[in-house]
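The complex is shown incomplete by one protein chain, all other protein chains being positioned as in the whole.
Let's look at subunit A:
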Amino acid sequence: MINITNLSFNYKNNLPIFKNVSFSMKNGIYGLLGENGVGKTTLLHIISGLRFPKNGNCRVFNYESAQRTPAMLSQLYFLPDEFHTPSMSIGSYAKYNAVFYPHFSKEQFNSYLNEFQVDGDKNMMEMSFGQRKKAMIAFALALNTPIVLLDEPTNGLDIPSKAQFRSILSSLFTEDKCVIISTHQVRDLENLIDPIIILDQNQVLINNTVEEITQKLYFSRTPSKPQDALYTEQILQGYSSVQINEIQQESTLNIEVLFNAAISNKAKMRELFNA
């Protein structure tokens, strides 16, 4: 679905955000993780055609994303973290915008608005940030585009709304869809995202499924600190650790610990996952 080949990108200050990066994304709910300023939002901008690669290319369904052709854009929807909406209700907004997307479902849209408890007739400028976010999430998911890009979708959402978002996303996801969620709040989406992409210093550190990660890394919680752990952090019950999975033990992925381990052991991670 998305193919990135030898991508290089930098802003005006010439500090490289991406340097000769190549990878692809197929179906799945991708978690896009990385430290502040590493390029998560920039990557989403490049995929959606809002930013152009300095070198290399990004192709979405074989269309060059930088050309922003209607054929490509109608198969993709990008919801940024912060946005400006026109002064109209979400119902009107959907009425005028959904016509550009062939698979929009009004029934799904109304259902998601009900679930989020958002009034479809209220002017979005009179809503709080969280309500507006929920309204736009409902619209984005009801478009049923094959590719959905969400930048910090749970930012601004209250606790019940985060659960509703997880529920809606897992119910609508099908094998022919690619959802990319850029987030810092991994705990909100821990059981949802698979595969996981971790960006670091103009490169991709990890781009693997949960299964591939847990085959190579072992996640444990122990009362004492393991000696050969790649990364350890103290928790209430003892220690949460990441070790190399030499004997192919099964474990449950802890995304936060994985992220910290990856940032602390970049060379080892590159070696393990050949990213």
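Operating definition for what follows: contacts are C-beta pairs under 8 Å (C-beta built on N, C-alpha and C of every residue); 3 or more make two chains touch, one makes a residue touch a chain; residues count from 1.
What we mean here is this: contacts and distances are computed from a predicted model.
Per its UniProt entry, the chain excluded from the display bears the name "ABC-2 family transporter", taken from "ABC-2 family transporter", "Electron transfer flavoprotein subunit beta", "Nitrite reductase (NADH) large subunit" or "Periplasmic chaperone PpiD".
Set against the missing chain, the residues A:7, A:33 or A:73 yield one that touches it, A:73. Among the residues A:92, A:105, A:155 or A:201, only A:92 touches the chain that is left out of the figure. Mapped onto subunit A, the interface with the missing chain covers residues 45, 48-52, 68-71, 73-74, 76-78, 80, 82-88, 92, 96-97, 99-101.
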